[in-house]
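The complex is shown incomplete by one protein chain, all other protein chains being positioned as in the whole.
Here the chain labels run A and B in written order, and each chain numbers its own residues starting at 1.
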Amino acid sequence: MAGIIVQELADAVGGVLFGSGDILITGAASVNDAGPGDIVLAENEKYLAAARSSQATAVVVPEASSCDGKVVIQVENPRQAFSTILGLLASQLGVPSPGIDPSCRIGERVKYGQSISIGYGCYIGDDVTIGDGTIIHPLVYIGDGVRIGDNTVIHPNVTVYPGCEIGARVVIHAGTVIGSDGFGYIPVGSKQCKVPQIGNVTIEDDVEIGSNTSIDRAKTGTTRIGSGTKIDNLVHIAHNVKIGSGCLIVAQVGVAGSSEIGNCVTMAGQSGAKDHVHIDDGVVVAARAGVIGNLTKGVYSGFPARPHKEAMRAQAAYLRLPEMMKEIDNLKKQIEELNRRIADFGGDESGVESR
Amino acid sequence: MAGIIVQELADAVGGVLFGSGDILITGAASVNDAGPGDIVLAENEKYLAAARSSQATAVVVPEASSCDGKVVIQVENPRQAFSTILGLLASQLGVPSPGIDPSCRIGERVKYGQSISIGYGCYIGDDVTIGDGTIIHPLVYIGDGVRIGDNTVIHPNVTVYPGCEIGARVVIHAGTVIGSDGFGYIPVGSKQCKVPQIGNVTIEDDVEIGSNTSIDRAKTGTTRIGSGTKIDNLVHIAHNVKIGSGCLIVAQVGVAGSSEIGNCVTMAGQSGAKDHVHIDDGVVVAARAGVIGNLTKGVYSGFPARPHKEAMRAQAAYLRLPEMMKEIDNLKKQIEELNRRIADFGGDESGVESR
Partner (left out) sequence: MAGIIVQELADAVGGVLFGSGDILITGAASVNDAGPGDIVLAENEKYLAAARSSQATAVVVPEASSCDGKVVIQVENPRQAFSTILGLLASQLGVPSPGIDPSCRIGERVKYGQSISIGYGCYIGDDVTIGDGTIIHPLVYIGDGVRIGDNTVIHPNVTVYPGCEIGARVVIHAGTVIGSDGFGYIPVGSKQCKVPQIGNVTIEDDVEIGSNTSIDRAKTGTTRIGSGTKIDNLVHIAHNVKIGSGCLIVAQVGVAGSSEIGNCVTMAGQSGAKDHVHIDDGVVVAARAGVIGNLTKGVYSGFPARPHKEAMRAQAAYLRLPEMMKEIDNLKKQIEELNRRIADFGGDESGVESR
């Protein structure tokens, strides 16, 4: 990373610079981790103190804040500005130069946009369409008839099965598989007969997908990931699932066949949803929760997933269970004592029966 | 997909055709998802009604059923017939032409059957055997000494480690790894010493394995997946596991070392089994269940996995826990009141002690 001078960064975020503008910023870090040349974010007093005692060269701070001994960029929204600065520094990370590596196997009737890059050792099937500015890293398999939009990035060792559609500005990380067969079998006697999976997968614009994730093609029709949805690593999306726009699907989540997830839904890490459920817009499914029915607006946790407050009450009671058992034993003994005493009064020897 | 005329589909499933036989079917869909050119399945009245109002061109129906305005194929077993039709339509999807791509690196003493296809950029080690009609898609690694049966399909970016055996009519989806080392270490002081893993993996005939699944080689001997077993995406099968025939191992399941799973066992999504357990033939392990001991015939759920009915009773009670806590409090108060009243009768001031 060659670096960017701090004046350029301040200008890019519309910030006010305090200090020498020609200092070179070569990296970014958290305040606990920063070395010379790094820029850090200090949103509040706690982080300003840490920034001050760090080795960082420059600090992004809120308006009216200062940070002794550091180059300072004051901005209205420090978090947003820091994100922009990270983006500028990241854009310095090597991107492959445009062109198609001569090692690649390119099919027939492939249509390319402008300024595309296809890296070493890729297989591009027949009738593939690739949009402007799209980057395909080395060792990627793109099956026949796949359509990819503009400015999309596909990382190494990704597999996109035939017939799938990938939108614009999509990012797919290494090892991810788009369009493997759905898991569909009909038991006939003791054998499991395969239901052919002839649909595809559609990844809409601005989706990002992590590494080693699997998204299965539809049995018929399409498995759809809505625009702007972000999917983490090692996620399983089964056949015919529909996920809306702007969702966050965190690592190791599994969504079973034909389930429908609305817009702006969060499924936190290691949660899951059974097949054919519907999750409304804006629902939050907590980490490790297991969805077994339709969910309407709200936060859900536990397995089976329930409204979070209810789940928390049951959880709290669960932790008190050993104590509850003792209390029940105690109540039993008290009742026996009461029976004994009443028998003393009334001469009724039998007492209340213990059932 | 060029399509198949509907008469041909009807003949293939031994069905009775109502309507014009030369109409072209270009795809298949669910009734909610169908467009012109599609064939759909309508097993009962509910689906017949949906089919009627869909845009589908043709419908597969039970004997004696009709569907106004659609081309109809009447059959005895509509589900089975629809599966056959899906298969015919799927067979129209491009399969690679036979031959070995000149880009491949082929080892020494490799034995090929008839009509095989090895795609672009594959590595085939020494002493590999590949059966008749087997298709190896691009960018696959096949290690030394691997034996692959007839009519097997291996999708892109798969890795098969040296010495593993793959049967006939097996399908392995993209990104899956067969034969990585088992996770075996012996602690010596504060270090973990590796136990070398010199066994292999045997995948029997008619097995299908999803994408990004990992099946570890045995420490010694073999990790075995029995004939006809179907494994979904992102599944972990540890070293020395034995899985019987006709099992369904759903997405994100993990089976720890040396466990033995019988025939026709279902392990539903995100469930797991610890090491060295035995699961009998026909057992069903419900989604997200965690098996920690041997299981005999039946359905099991929860963690630790218990007989499903028992687990459901505990689950039901769990949901009533906050209510139970209130009831216990209420009983306490009533007993106090009883004590007070008995003391009034008997002049015994102490009451029953609260323990």
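Here is the rule we use: a residue touches a chain if its C-beta (ideal position, glycine included) is under 8 Å from a C-beta of that chain, and two chains touch if they have at least 3 such contacts.
Since this is a predicted model, take the numbers as computed values, not measurements.
When the full complex is taken into account, the listed residue touching the unshown chain is A:269, out of A:21, A:62, A:113 or A:269. Residue in contact with the omitted chain (choice from B:159, B:202, B:229 or B:263): B:159.
The chain omitted from view is touched by exactly one of A:9, A:48, A:75 or A:89, namely A:89. Panel shows chain A; residues 1, 27-30, 33, 38, 79-80, 83, 86-87, 89-90, 93-94, 101, 103, 119-121, 137-139, 155-157, 171, 173-175, 208, 210-212, 228, 230, 232-234, 245-246, 248, 250-252, 263-264, 269-270, 287-288, 315, 318-319, 321-322, 324-325, 328, 331-332, 335, 338-339, 342, 345-346, 348, 352, 354-355 of it touch the chain omitted from the view. For chain B, the list of residues touching the undisplayed chain reads 103, 105, 121, 123, 125-126, 139, 141, 144, 157-159, 161-163, 175-177, 180-181, 183, 185-186, 188, 190-199, 212-214, 216, 219-222, 234, 236, 238, 240, 252, 254, 256, 272, 274, 290, 292, 303-304, 306, 313-314, 316-318, 320-321, 324, 327-328, 330-331, 333-335, 337-338, 341-342, 344-345.
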